[in-house]
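Note that this is a trimmed complex: some chains were dropped, and none of the rest were shifted.
Which chain is which? They are A, B, C and D, in the order written, and residues in each are numbered from 1.
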Amino acid sequence: MEWDWNFVWEIMPTLLQGLKITLLATVLGAAVATVIGLVFAILRMTAPKPIARATGFVVEFIRGTPLLVQLYFIFYVLPDIGIRLPALLAGVIGLGLHYGTYAAEVYRAGIENVPRGQWEAAKATNLTGRQTWIHVVLPQAIPPMIPALANYLIAMFKETPLLSAITVLELMNQAKSVANSSYRYIEPMTLVGVFFLIMSLISVVFLRWLEERYARVEER
Amino acid sequence: MAAPIIRIDNIVKRYGPLTVLDGLSMEVLPGEKLALIGPSGSGKTTILRILMTLETISDGHIEVDGDQLYHMPKNGGLVPADDRHLHRMREKIGMVFQHFNLFPHKCVLDNVTLAPMLTKGVAKAAAEKRAMELLDMVGLADKAKNMPAQLSGGQKQRVAIARALALSPKIMLFDEVTSALDPELVEEVLNVMRKLASETDMTMLLVTHEMGFAHDFADRILFFDRGRIVEEGKPDEIFRNPRQERTQTFLRKIIAAGHRV
Amino acid sequence: MEHTMTDWSGYIGLILQGALVTLQLTVMGSALALVMAFVAGLGRVSRFIAVRALATTYIEFFRGTSIFVQLFWVYFVLPFAGVTLSPLQAGVLALGLNVGAYGAEVVRGAVKAIGREQREACIALNLTRGQAMRHVILPQALPLMLPTFCNNAIELLKGTAVVSLISLTDMTFQAQVVRAQTGNTLIPFATILVLYFLMALAISTAMRWLERRVTRGLDGVRT
Amino acid sequence: DDGKLEELKGQGFARVAIANEPPFTAVAADGKVSGAAPDVAREVFKRLGVGDIVASISEYGAMIPGLQAGRHDVITAGLFMKPERCAAVAYSEPILCDAEAFALKKGNPLGLKSYKDIADNPDAKIGAPGGGTEEKLALEAGVPRDRVIVVPDGQSGLKMLQDGRIDVYSLPVLSINDLVSKANDPNIEVVAPVEGAPVYCDGAAFRKGDEALRDAFDVELAKLKESGEFAKIIEPYGFSAAAAMSTTREKLCAAQ
């Protein structure tokens, strides 16, 4: 099989269409993960014991099982109990839930990394619990989290091909569809690899920048 | 003689199996300057942290300025204090830590104004005016807009003192406030504390390994060992004629290590 | 659905066969990933620029392109270059190289985290770089790596689900087969969810045990 | 030359790609692979002196690349002959023939009888396997891409139909019948055959270059057809032997 540049230009628009959906799913998934992660983290750290433990179990369960199977579940099993989500929405929820469990760990680590002395200084200056969170802990906890969260954003981006299992026409699915109807596989699949590599190299630069920007908070 | 401002009655502090304070009692008079000295691990920090309500106590009672610290009256009896009670009691007490614990994301001025504005509802302008006075007092008025990371250790600690003073507590607790500092920077902090001791009638409790400073600063010295007060008295008594053997050994070692008394 | 007497015990047996494949992939993939993680991770901190560049290229390439594309290449494109691997080999290779790239960063991070002070002590004691790495840095770095390695192993376990792309009869694939043959979605998928979770649990339990072993004696050093 | 056949004889088995789609393929609870396509392949290979087949289930999309990459020796999966495919692989003579069918909601509310009907109804969504004949037929009839949903497998397609995510699910008649009978859902009905859609036949697909093996296969297949064995194998699964025997590769590959 030989590489055919004409074919490459022919399929480019279709693949770019797929890339658009991939990016959309990533952005929406990230938004869901950010919020759900915070909910998980707060439940685990502050809720009454039984709820905290139950949340812990759910988080561990989601983290321990493949996203692919979870997507099947959301898309094909949930309708049995009357929840019928459009494919993209189901995908976004799946991604969000799965990566939310990772985000929760980042939040927890970020908050635990605020030195105990800061909590104590807040107490010694008689701040209330709420004031301590808002004025002392979160402003210090969030910036160092940002690179780690961005890391998961990139990981999520690379897992979007799973959405093809639930009929979302993202990049990988478009490529497969193109390949199937033309019986040429190497070009579309290689292009997908190249797209991923380009996006990921861009994001590496972006990450370095984030890390530098936010790692300096302490020394400022 | 005035009534004690702090009355510690038979308190016990345990960490798991380890008993750190074992039925400790002591009293502090209003305006008194007290130095707590003793070997490492003897419980000096613990007693300050308990007074600042950073720990809980396993047993006993503490009265601060006429009110119970860890308890509050209810239906004629005493019950464990709730958050509101603790919050009210903490108004009377301020603390300066060994590692400063400044808020690194806020400038010097904001470090000092944050608590008055949030806990006492002081207006921003008033809080900043008072903060500038205090920063001036500790010699750092020109650093008001700096971030803590831009300061030397000694400067940080002076800001921390100003921050604690901004709430005008009746009692100030100092836990080894110079021991994380380069030797050259120790003096600037001690100077601020000398000024504070001579110019205000605040009650002060000081934990230190600077025997010379303890001697000059304190009205009374408490020597701790293994969670108990082994010996107490005026500085001259303790340093020149310690009665207890434990105190003698401790002081001998400290002196041999090159500290002036 | 009740009209056929579905032989569930038989189909669950099929899924268990898939579980065995998943297990093989996980174990062998982890082994390869571990080797690659150390090779590339130490390569990243090498003082030879060529070695560093090679390691960096490997890491960025495998972290950058998606595991799907890598599997596709290993399975469908590599044969054109004359390398034909069995599905299991292809799966192990792709997963191992992919996760190894992530592991390499863990190794590098842990080695770096064993601070300047320990390195300097080694120089002052006149140890060579190799001796310092082997006797001082790695033994301390290992406990730091383990928790992340545990996560990586679980990621790899989950990654095995995508090998159904290359017709490897892993657990997810078998669940699909059972689903097609029985017309039932819930049972096969619920079964494999539980199985995956149990395997993940086994990995983290084993890692915790290992962690306790390698940190013995270090208690109280790292705060 | 017969190198490939000798090679298969030597190793004692042929590697066959099959689909996860009854009744073309069936997997028993004990894991044994049967179904019309593998059964025929097994029998022909036996006669060729290749003792057994090793069947591996594959996505439709992965079959041809797998064949090209030498992962399988042959595909017997209901991969219907069409001119473009004939260019990509070397087909045997026809084996399994089937028309196209629709599964849709009881009473056919949208009145869909052909791919053209779907194209004309802007609300109608069709599900079909990615890279399959049905997807192509729908697209060729003018159904826009965003109304042709690529469905990974039969059960998923049926489920999506039941859940109202698609209005039509299109597969060969026998596949649809098998799916619908397993689902036993009174709200689903079948339209078969689809109007205007040709009858298609699959053949065993070999790699380009393995024509010698393909020719040997054809010889034994023809004997099998003649003896009546062929009908005995495929008719229990619902396929018509007569249909396969009434057409040729040449016709099917030329058809437009």
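Note that in this section a contact is a pair of C-beta atoms (placed from the backbone, for glycine too) under 8 Å apart; a residue touches a chain by one contact, two chains touch by 3 or more.
All of these numbers come straight from a predicted model, not from anything done at the bench.
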Stoichiometric formula of the complex, labels as displayed: A x1, B x2, C x1, D x1
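What we mean here is this: only the chains that are shown with their structure count from here on.
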Partner chains that subunit B and subunit D have in common: A
Far-end chain from subunit A, centres as C-alpha averages: B
Core chain by centroid distance, with centroids computed from Cα atoms only: A
Chain centre separation in whole Å, for subunit D relative to subunit C (CA means): 37
Computed distance of Cα centres, subunit C from subunit B, in Å: 52
Gap in Å, rounded to a whole number, between the CA centres of subunit D and subunit A: 38
For subunit C, residues contacting two or more additional chains: 76-77, 80, 185
Contacts with 2+ other chains: residues of subunit D: 65, 68, 159
Complete list of chain pairs which touch one another: A-B, A-C, A-D, C-D
Residue ranges of subunit C touching subunit A (in the complex, touch as defined): 60-61, 63-70, 72-73, 76-77, 80, 154, 157-162, 172, 175, 185-186, 189, 192-193, 196-197, 199-201, 204
Interfacial residue positions of subunit C with respect to subunit D in the complex: 1-4, 6-7, 9-11, 13-14, 17, 75-80, 84, 87, 165-167, 169, 173, 176-177, 179-183, 185
Residue ranges of subunit A in contact with subunit D within the complex: 1, 76, 79, 84, 86-87, 164-165, 167, 169, 173, 176-177, 179-183, 185
